[in-house]
Structures are given as C-alpha cells and as structure tokens.
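The other protein chains are all here in position, but one chain of the complex has been omitted.
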Amino acid sequence: MASLADKLSDILNSAVNFGPELLLVSGILLLIVVDLMVKSSRWLSVVSILLATLVLVTDAMQWKLLENPVALFSEFLMLDSPAAAWKVVLDIGVLLVMIMAGRSVPLKSRGESYPLIFTLLLGGHLLVMASNLLIVYLSIELISIPSYVLAAFHFNKRGVESAVKYLLFGAVASALMLYGMSWIYTFTGNLNFIRPEFIDALLNADIIPLTIATVLMLSGLLFKIAAVPFHIWAPDAYTSSPTAVVALFSTVPKLAGFSILAKWFLVINLFGLSSIDWVSILSVIAMITLLIGNFSALRQSSVKRMLAYSSIAHTGFMMVAIVSVSEQASRNLFFYATVYTLMNIAVFTLVQLLEHKENITKAEEYKGMIRKYPFTGVLIVVLMISLAGLPPTGGFTAKLLVFTSLWEAYDYTQNPVLLYLFLFGLLNTVISLFFYLKVPFFMIFRERSDPQKDGEQKNVVWENYFVMILVLVILFLFFKPDSLMDVINNISFAF
Amino acid sequence: MLAYSPLYLPWTSVTLLSVVILVLPFTSFLLNTLVTNRYARQASIASCFFMVLSSFISVVILLDVMKGVPHHSRFIWFSAGTIDFTAGLLAGTAAMLLTVTVNVVSLLVHLYSLVYMRDDEGYKRYYSFLGLFTFSMLGIVLADNLLIIFMFWELVGLSSYLLIGHWYTKEAAARAARKAFIVNRIGDAGFIIGMSVLWMQFQTLDIEMLKVAMGQSYVNDGLWITGLGHTLELKWLTLMGLGLFLGAVGKSAQFPLQVWLPDAMEGPTPVSALIHAATMVAAGVFFMGRVFVLLNVEVLSVIAIIGSITAFMGAVAALAQHDIKKVLAYSTISQLGYMFIGVGTGAMDLALFHLFTHAFFKAALFLAAGSVIFGLHELAHQKKLSFDTQDMRNMGGLRSKMPLTFAIYSISTLALMGVPMFSGFLSKDALLSASVGWAMTLSESGMVWSYIVPILAFLTVALTAFYMIRQVLLVFFGRFRAAEKMEGIMESPMLIKVPLIILAVMSIGFVWSLNPFDYNTSWFLDVISVPDMVTPGVDLAIKFEIVKASGQYHILVSVASVLLVILGGALAWYRFKPNTSYLAEYLSDKASSPMSRLSLNNWYLDEAYQRVIVLPVNLISRSASRVETNVIDRAVNVVGIVNVLIAYIIGWLDRNIIDGIINFSVFFVDKVGVIAKSFQRGKIHGYIILSVLCILLIILLIL
Amino acid sequence: MTEYFFYFFGGMALLSAGFILFTRHILHAAFALVLTFLCVTALYILANAEFVAVTQIMIYIGGIIVLVIFGVMLTNEMSGKNNESSAVNRFTGGALALGLASLLCYGIMRMNLGLLKEASDPDQVQRLGESLLTDFVLPFEVAAILLLMALIGAAVIASDKLKKDQE
Partner (left out) sequence: MIPLEHFYFISAILFALGLAIVVTRRNAIFVLMGVELMLNAANINFVAISHGGKLEGQLFALFVIVVAAAEAAVGLAIILAVYRRFKTINLDKVNEITD
C-alpha cells in the first residue's frame, strides 16, 4: 500500500504528462467565460481555432518527446506512442472542424457549441489513453453527452428528434456496456485491463458468462464506431445535425472508438489464447457493416445521409485492420484513419458550403453545379474518388494497406473467414463507386434547372482554398505515402 | 516471410524520354484546363504541337528498342512492413509500337478536331480531356506493374466517360457515358480479382517479377505452388486468368460486355476514332499481351471462344444498322473478337498485328465517316434542314461531291474486309490460319468443339464484306435522299483531309509487308514475337504443332477467305446496288424481318440485361434499403400476425364457450384497429430491439 | 435476519420495477421508480456499501426523480390530455427481455461467486474519500467536467426559444 505522500506525488508527476488535457480543460473554461462576455461569435471562433492549434502542437510535442510508455494517475491512463499519435489525429480532426465551423450558422449562433466540441475532444483524449474500465466508461460518456446536445443544434423538429433518438439509443448501448463491465469486474477484481493479472483472471473465468459480458461490453464500442448492429443512429443523426457537427461525429468519436477497440480487442482475444474466435466474429460484423453501409448508400437521395452510410462502410473497412491483429495492421489502421479524417471533413466542408449558398441537400440538386462552382466541383470529384478508394488518392493507398495487412493475417492464420472478408471487401469497393460518383455525375452531366448566367460569377470562397490544401495532402499521400508511413512506423504498438 | 521483391532499376535516357512522352499529353490536359476561354484556340494548337513532339520522341525510342533491348526502370514507391510496392516504366517493342500508334492517331485526331469541333461550346473541355485520355492510355502502355496499369486503366475509363458524355445535354449521351462506365466497372471487378490472386500467391504485382515467379511455380496434386512455397488450389490459377480476361472483356467490348460500345457513339466522332477504334478498346488486347504468359490453357480456350462469339455477334449486329457510326462500332466489336481469337489460340503476335492494322484503317473509317457527317451537317446548317445526319437512309450519292472521302472510305473498307493488297488481309489471314491450326491440333486430342472458333471466324469474314459493301453503297452510291439537291455539300477542309490521307496510306498492304499476300514476310512479325508461356501446365510442344498446322493450311485459308469476301460483297451489291426494289423497301422501313430486327437491336442484349440484371439489382438494392429502414415494420408484421393469431384463438374460445359471434366480431374489429395502429410507430424502439436482438444472437451463436 | 430483509427488498425492487412496466399512469410510474431506488438502496446497505447508498438516495431520489417529475409535469399535463402512456411491441419486447433475463441468469449460474462478504469495515467512508482524492482523482475530475458540460448542454437545449419561422 503506497503511502499518501506517494500517491500525491504520483498525481503531481502525472500532471506533467497531462499537459495537453489540462490545456484543454482550461480552454473549455475559458471558452465558457468568453462566451458569456463577448457577443460576437467571431472571437469565440478565433479562440477555438487557437486552442485547437495549441492542443495539437502540445500533443505533437508530447508525442515527439515521449520515449517510454508512462502510466498516469494510478495507472488509470497509459500514455504510449499509439495513444499520443491518436491524440494528434483527433486534434487535427477538431482543428479542421473548427475551421469548417466558420460557416456553420447553427454552431456560431450558440456559443456553447465550442466548449461542447472541446469536451468531446477531451473525452477522445482520455479514451485513447484509457487503460482502466472506469475511464473507458467515463470518457465514452464524456464524448456522448456533448454529442447528444450537438445533434440538436439546429433546434428544429428534425434536430431534436434525432437528438432524442440518439440519446435513448446511446443510453441503452452504454447501459449494456456498463452491465458487461460489471461482470468483467466480477471475474477479474480489477479495473485496469492492461495488467497481466486482468488477462489471467479472464483466462480462468467461465466461458459462458465471460462471452456474455464481453459481447455486452463490445456493444458500447460498436455504438461509438457506428458498426452493425449499433449503426442505426448514424443516418438519422447525420441527416438532421448541422453539417459541421456531422463532420465531427464521423471522425473524432469514431476514431477514438477505434483506438480503444483495437486495444480492447487484444484483451478479449487474450492475445490469441481465447477459446472463442473473436477474429471471425468481428470479421463477420465487419462484412455485415460493409454490406449494409454500401448497399443502403446506393439508394439514398440526401447527400448527407449517403455520406452517413458511407461512413458506416468505412467503419467496416477500418475493422478489417482490427481483425488483422498485427503491428503493421495497427499502423495501417492509423494511416487509414488519418486519410479518412482529412477526406471526410473536406467533403463535409463542401457539402456545407453548397448547403449554405444554394440550400441544396439532395444529390440531384447538385446538377450542373460544376458550371457555377467549377473549382468546388473538381474538389468534390477528387474527394469522392478518394472516398471510393480509387487512385490517385490517399484513399486508395489506405485501402491498399489495410487489405495488405488483412492478406498477411490470412496468410499467417489461414482463417477462411478472413479470406471471405478480403474478397467481400474488394467487391464492396467496386459497389461503392456507384454512389460516390452519383454526386459528380449530377454535377457534370446534368443541366441546372435554373440556367442563370454562370461563369462570369466568381465564386471565390475560402473553403475552396481550405479544401484544396486538404486535397493536395490527400493526393500527396498517394504519391508519397512513405512520408506519413515513416512517421507511423516510429509508433511502437507493442502492448 | 519470404517474398518476391522486385529490385530497383535505375533510370536510363530512354526511360526518361518515355516519361517525357507521358508528361506532354498531361501538360496539354493542364494547359487546356487552366486557360480561359479566350485562349482556347491557341491552347488547342499548342496541344497539337505537344502531340507532334510526343509522336516524334516515341518514334525515336521505337527505333531504339527495335534493336531488341527493352528499357526498364523501376523504383520503390513505398513500403508497408516487409513488402515493397514498386512502380516503374518498361519500354519494350510492343509497348513502343502501341505508343507510336496512340501518339500518331491522337495527333491526327487533334488536328482533325481543330476543324470538326471548331464551333463547339465545349471546345476547351474537349481538348483537355483528349490530353487526359492520351496521357492515361500511354500510362497503361508504359507501366511495368499491374497496380499502376490498373490505375491508368481506371483513368482511361474516366476520361472516356467524360468524352462520351461530351454533349451531356443530350440525354442519350449522358446515358451512354454512364453505361460505358458501369459496364467497365464489371470488368474492373475481374481485374481486381485477378490482381488479388496474383498478390496472394506472389506478393508482387510487377509484371517482370511475376513472369519469373510464375515460371518457378509448379502444379502438384491439384495445388499451385510457388518457388517460395506459397500454396493455393489450382482453381485460383484459372480464376486469376479469367479475372484478368474479364477486365479486358470490359475495356475491349467483348461478349457479354460489348453493349456499351455502340452507345458510346454518342460522343463526338473524332473521339470514336481515337477511343473506340484505335486505342482504348485495344487496351484490353494489349493488356492480355502483357499478362499473356500468366494465362493457362483453360483460360486461353475461354478467350478463343469468347472472341469468336463476339466476332460473329458483332458482325451480325452490324448488318442492319441505320446509323453510319453504329455500323463501324459493331464492326469494331467484331474485329476485336478476331484479336481475342488470336490471343486465345496462342498467337499473341498475330493478335497485336491485327490490333495495329485495324487501328489505322478503323480510325480512317471513323474519321471519313466524320467527314461525311460534317459535310451533311454543314448542308443542314446552310439550308436550315433538319434530318439525322448520321442516318444512312438520308445519305446516298455522296461519291460525286466528296471524292477524296469516298476514296479513303473505299480503301479502308477494302482493308477491313480483308481484300488482298490491303493491310487487313495480312492480319486477318494470319488470324484465320492460326485459328484453323489451333482447332486442328486440339481436335486431334478429342476437343472437336474447338472447330466452332474457325467456323465462326470464317462466317464473320463473309458478314464483314456484306455490311461494309452495304454501307458504302448506301452512303456513296445512288441518289441523295435527304434533300432534293446536294449543292451545299462540299469536301471537307484540308485539316480533315490530311489525317485521312495519312491513315489511308497506313491501310495499304505494302506498308506492312513487302509481299502483301503473305503475312510471314511482314516486318512487324519480325520485331514482335510470342512470349514464351511460363504458366504451369502449358505444353510448349502443342504451340509448335499449332504453328505448323497453321502454316500448312495457309494457302487454303487465304483462298477460302477471299472467296467468302467475294460472296458477302456480291450479296450486298445484289441487294443494295442503286435502284433495287429491296433498297426501296429498306428505305421505307418495310424490310424488317425478324432477322434484321435481331441485328438492329444487337441480339436484344440490352433488353436481356435489363430483364436479367438491372431489374434484379434494382430489386436487391431497393430491398436492402427497405430492409434497412423498415426492418422494424417487418418485425411489426410478424407481431401483427401473432396478434391476429392470438385474437383468432381467443375469438375461437369466445365463440365456442360464450357463444358470442357478435362478441367475436367486436373483438376482432378492435384487434384489427390495434394492429393497424401498431404500424405507425416510433422507429427508435425497433432500433433498440433490433440491436439488442443482434447482441443476443451473437452471444447465442458463440455459445 | 438479513436474508429476510434482502429477499423482501429485492422482491420489492423487482415488483415496483414491474409496476413501471405495466402502469399506464406516468406519475404512478415515477413514484414506483422512487420505491425501486429505495429498495436498491437497501440492497446496497445490505452489501455493506453505506456511502453508495447515501449517494443513491441523495442523487437519484433527490435529483433524478425530481427531474423526472418535473419533466412529467412540464410535458404531459400542459396539453390537457390524460397522462396515460400506452405500450408497443408487447410481444417482441417481452420476449426480448425474457430472453435477456434468462441468458443472464444462465450466465450467473455458471459464475460460482460464493457468499456475500461478512461485515463492513468501520473506516470505509474514510477510505472512500481518500481514494476519491488520490487514486481516483482523475475520474473524479472528469466527472466534474462531465457534470458541468451536462449542465451547460441541458441549459442550451432547455433555454432555446422557439423561433417563429420554424415549422
């Protein structure tokens, strides 16, 4: 039993490595105060972007300086290089969303949205570092509760409807997860799931209650990453929330969920010793997720709803990396996550732009837009190609890497389910083309219904340049994936 | 893990020059995209110069590689774990020949379009997409790696999609573009499957490396084992070949995916000449050449049969078309079928030979057809007439007004029919001989079905002669039918004539062989040779037998094919020569026998696909989304049925025990109301039920 | 003696929860919920967790229940309709819950947990408090932020003035 003094000094020592999060918390408080004092939303926006940049920089520095994994706060958190890297990705996501929110009327009209988004980011930070079930639960709630509120930010009928459904569905999912946790705690007597005794205890537990508990526990994580069967909230929430919020939902919580799922998957798999074939189970879930995501996207008329299903399908692709269980697969997942963040936020920025300027939401309403917004149109085409995973974009490289690691996993284990997943995933890539290219098709090959004098009209908007930078990065990641891979290769996923 | 890893190969002057060839069209694409509309004309002229330069460089390189040494450069693109992804450039003889062809035809199309597309409002866009297309086509040709080829393959698909849909305001053009795109996707699925099997087995997609690796692999006890010990079942080898072939089927419009090519004629005519005659459709054949050594016997047989079926079906479909370009489109399909016969019978060199001869005379035909359309269009414009300028029923007698176009059309027609002294005769004769030799050899080992290939090929010769003579007669002979007088029609301007003349010259037999009656003397076949098959299970001895047999029957084949040409041509002359009653009937739409309807509608393939594929797919995707959104309602149906059932049972008890029929009716109506109400219900409950149910099911499945 | 208390309170908790399931009157349900929580509190005490029990009473019964009743008052009564609430999915929902319960019970029977630990230690509350501010300081602070943001979020949503132009 450590003495009180030891415990207090542990807290102080941990606080040193907790800089980015402390910064975040102070930033949240600052934003609340600024919101109360300043009327103009511009200042809030500026402060938010600054804060996001600062957090990004501190996280990046932390990652760079980190040598060995550090346990923080009585081993509640484990700051290792994957966690540090994931935090950077989440920060990038939030920074981009903050920039994008510059055009989001609903977010700007209520200053509370900014602290809420940063709270969500804080939850993400804690979740990627979590090594304790309690922190997993708390940080998932810390992500969820701001999400429920943000989903309602249109404050119209559809907005609050989607919020209430999201809330009830999320509450049930987290209750299921909690119940699973209570059983797991029963078996292990320990909340710290990266300790060897935790794994030992799980190995000794009776298989039937263990299975029940693990699956219940998984449901909460599947909810966060929007995988089948906990994906149903996504289309409704995406359709009715402000677009900037959708961009946020589709990236930050999902990626944080993936990082913890990747960690947790190793635990429930008991590092390969489990008598239950979790790899196959998750592979089947991934296949169904791909199937439902892609096939349902085919028939959607609303662009945001289509992108919701597309993000479900991307969940399936990222799960491919998780079931491949290898260090390289984790790296490839990381690559995928980075590219996914960039392209998803970029495409939502343009969707938001057109929604704002032209008040259009449906794919067929995009007809002829390339003549009014030639630059925007070209960017959308590139982004859709990237989302579909075609060359020459980073989306292609990401898919290629993920499937490479899946193939290696199959080659190593000879598990036929992985082979089916491999072929099924490839097939789905082809299918996904049809809906991704629907919007470009309407933009290019259909005349506008109100042919005004276009062309002379110069539509110079900052979004074009913002997205252009993102697109250039995406293209760059195709031609020079090593530039990112070299950075990722420094992450030690040893666990 | 052991893996085949391709080595780094440094850049050489030749490969760097090849990069320049790639860069020039891409620059043209960028230039035409970026300039403002004011300078569109200048930009397009600059593009023509780029193409001149590019053609010149490619000829220089061709002369260099014809000495026999291919140039290959390769660098490591990126690595994932232990695996290196490479990319590189391979300038071999076949590749450079095709590079020259692509560049030259593209140059001629660039020049031709300066006039043809002069007044089009999408002029700038048109030139920029031409540049993009040329760039991506050259990419396919020069890449050394299946993955890179696939990328350019996609890019070719994209740019052809954009070019077909050039006149996107026409509903038909937009639909044709989409159709081409979708059909090509099916082919891509095959390509991906083929690539993934190769990847599974060898962990590399570098073609040179694959050749080595494939040569080291062997078959043992139904298993396909690589030199490094990776094992797959033998069926994967066949599946790989079929997958790659499916990719080629999509691009080269072979049965059963040929439906997109006729519709693609909605694009501008020069585009049809470039894409749908000379280059893009040839990509499939060329690609088969690249992976030829990886194919096994089963796949080759499938290729031969598909090729012959396509050749025949395409020729039949060309018989009764009204549209001048559609005849040529179906003819292209049919000729591509010939090339695949060549691939399938192992005569890869002959297939490439036909590819090149065909590229020139078909481009000439398309551009000449464009000249005709252009002339009629000018007429319609001047006289304010409105008629379909592509419908041959509106043409006739143009010989006198467009003598040069007529001459060129005739030359290329003779080449296409395979008349001696013209290029088509050489290559077609060679392919026919090869198919005969193949069938003879195979039938010796009991495979009599193989005769289907030469039989269909020979039938196609007669059909080809028929539809081409018919077309020439309808367009250039007889009386002009669209208007009273044909005064407005004039020969096209110089910029259109020059490309036509160049292409026509390339259709003369002497250009290709000193002795225009014997393909064996062709310089082309000296520089191109069939790559040695390395696939396990291929018996090289059979190949020699095939070659021997084709040599034996060569004279017989030539005579037979000439006779068939005369037969077909004579039949067409008899029917469509000016002032026959049949012609009159045809023009008044009375001669529509079931046979000609079958031909006109391309064997009703579109309709069949509509029924067999499109409708079910619609059904599936509709029900997928319905299940997704309404799955709960389905569950409610079940609940409703259970409710009715319970209601019925209770009702039955009611009726029997309390003797209350009236009571029952009241009860029943009440229940029906409840059921009806239960349909309009909050989905959220259903969502939660469904999710929890899935979780329970997963648990039960595990236990 | 404690056994009787245990089964009594356990039974009461289940009965009152079952009442919520079947009652049509929302206020009755709210009161039944109070009863359930109280019985659960008793179970906590029987399991020697006095501090948790007190927290349960203070937060749930003092806070959440009041919130729920406020919600009931604010929503249901204003429309002048009766505050009944009908049910859906009786069969599927019931079957699902039954299935879940039996699955869980089956799992529990395989668990082999032993008996409840005898007697509590007297300085439990002190240890809890110490833990909260040392070992558990991180979750403690996180919970604080969670509550703050929930407060702000609830205020944002609840204070929203209905815009006139909305549907």
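General observations
In order of appearance the chains are A, B and C, and numbering begins at 1 in each one.
Throughout what follows, a residue touches a chain if its C-beta (ideal position, glycine included) is under 8 Å from a C-beta of that chain, and two chains touch if they have at least 3 such contacts.
In this text, all values refer to a predicted model and were calculated from it rather than measured experimentally.
One chain is not depicted; across the entire complex it touches A, B, C. Note on the undisplayed chain: of the listed residues A:Ile117, A:Ala130, A:Ile145 or A:Ala247, the one touching it is A:Ile145.
Residue in contact with the omitted chain (choice from B:Leu163, B:Met506, B:Ile684 or B:Ile698): B:Ile684.
Checked against the hidden chain, the listed residues A:Tyr137, A:Phe258, A:Trp278 or A:Phe422 yield one contact partner: A:Tyr137. Of the residues in subunit B, those that touch the hidden partner chain are 629, 680-685, 688-689, 692. For subunit C, the residues in touch with the chain missing from this view are 2-3, 6-7, 10, 13-14, 17-18, 20-21, 26, 29-30, 33, 36-37, 40, 43-44, 46-49, 51-52, 55-56, 59-60, 63-64, 67-68, 70-72, 74-76, 79, 85-90, 92-94, 96-98, 100-101, 104-105, 108-109, 111, 113-118, 121, 124, 127-128, 131-132, 136, 139, 143, 146-147, 149-151, 153-155, 157-158, 160, 162, 166-167.
On the side of subunit A, the interface with the absent chain consists of residues 133-134, 137-138, 141, 145, 148-149, 152, 155-158, 160-165, 167-168, 171-172, 175-176, 178-179, 181-183, 185-186, 189-191, 235-236, 239-240, 300-302, 305, using the contact rule stated above.
Just so it is clear, only the chains that are shown with their structure count from here on.
If touching chains are joined by edges, the resulting network of the protein chains shown connects every chain directly with every other.
Chain centres here are Cα means. That of subunit A falls 31 Å from that of subunit C. Put simply, the C-alpha centre of subunit A and that of subunit B have 40 angstrom between them. Looking at subunit C, one finds that residues 103 touch two or more other chains. Multi-chain contact residues of subunit A (touching two or more other chains): 208, 212.
Every residue of subunit B that touches subunit C in the complex is listed here, in rising order: 635, 638-639, 642-643, 678, 681-682, 685-686, 689, 692-693, 696, 699-700. Chain contact summary for the complex, subunit B toward subunit A: residues 1, 77-81, 83, 85, 147, 150-151, 154-155, 162, 165, 168-169, 174, 177-178, 181-182, 185, 188-189, 192-193, 196, 199-200, 230, 620-622, 624-625, 628-629, 683-684, 687-688, 690-695, 698-699, 702-703.
Residues of subunit C that touch subunit B in their complex: 88-89, 91-93, 96, 99-100, 103.
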